[in-house]
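For this view, one protein chain was removed and the others were kept in their places.
Let's look at chain A:
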Amino acid sequence: MAKRIEASNVSSYYGSFKAIDSVSMTVEPKTITALIGPSGCGKSTFLRSVNRMHEVLPGARIEGSLTIDDQNIYDPDVDVTAVRRMIGMVFQRPNPFPTMSIYENVVAGLKLNGVKKKSVLDDAAEQSLKSANLWNEVKDRLNRPGAGLSGGQQQRLCIARTIAVEPQVVLMDEPCSALDPISTLAIEDLMFKLKDRFTIIIVTHNMQQAARVSDKTGFFSIDKTGDPGRLIEYDDTQKIFSNPTEKKTEDYITGRFG
């Protein structure tokens, strides 16, 4: 299920603007890796480079190599849709399809993959919603609109939708930034549970969250606006938050960033 991700010298561009500069990191299977850093430091850009969502924007491109279990995902022969199926993504703001019911939202990815059999879809919907800790709350109203749920429930619905296609890796781009503390806690609990099956990379602005949930933490930073973001330090979360090697990391996590 879960796979190892290796990035070496990944630089991402928006047109001529270099957003991140030669980032290298290895993410082990079945771990949670947190990416922290100030706004605009390129952590989301890096995350979006991992499942090739970066290139959706016009003019966006990357240099360097990204492999998942030694397969280069940027190989010209690789089908980009296959990469995205293998590496799912949860976005900053909950984005269930507004025209679809809860059930339809969860099975949307499977339907895209050509699964038509009702029993398979029903099973997958139930399993995914259970995995996303949402089943008990929505099992009686699967045909109600997904957008009618609360923000936290919508985000768990989006997680259910992402894991329904059985990806290897789940990327989360500030998944709790639009949620209240209780919903945030629900998502964090869920992440621990999902760790058994998936490799998870999460971008977060919340350092307590990074400290709570992750095994490894990467700290991104920029020198000044307009410069590309760089990976300053990448190590065990324990170490980053207790005894970071870099002065910049220490300044950031202790709130003396500047």
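FYI, a residue touches a chain if its C-beta (ideal position, glycine included) is under 8 Å from a C-beta of that chain, and two chains touch if they have at least 3 such contacts; residues count from 1.
Quick note on the criterion: contacts and distances are computed from a predicted model.
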Identify the UniProt protein name of the omitted chain, choosing among "Phosphate transport system permease protein", "Phenylacetate-CoA oxygenase subunit PaaC", "Cell division protein FtsW" or "Sarcosine oxidase subunit gamma".
-> "Phosphate transport system permease protein"
Touch with the missing chain holds, among A:Met25, A:Val115 or A:Ala147, for A:Ala147
Option touching the unshown chain, where A:Leu142, A:Val165, A:Ile200 or A:Ile253 are the choices = A:Val165
Option from A:Arg85, A:Arg197, A:Arg212 or A:Lys248 whose C-beta touches the chain left out = A:Arg85
With respect to the chain omitted from the figure, which of A:Asn51, A:Gln153 or A:Gln168 is a touching residue?
-> A:Asn51
Contact residues on chain A toward the hidden chain run 51, 53, 56, 81-85, 88-89, 91, 93, 95-101, 108-109, 112-113, 144-145, 147-148, 158, 161-162, 165
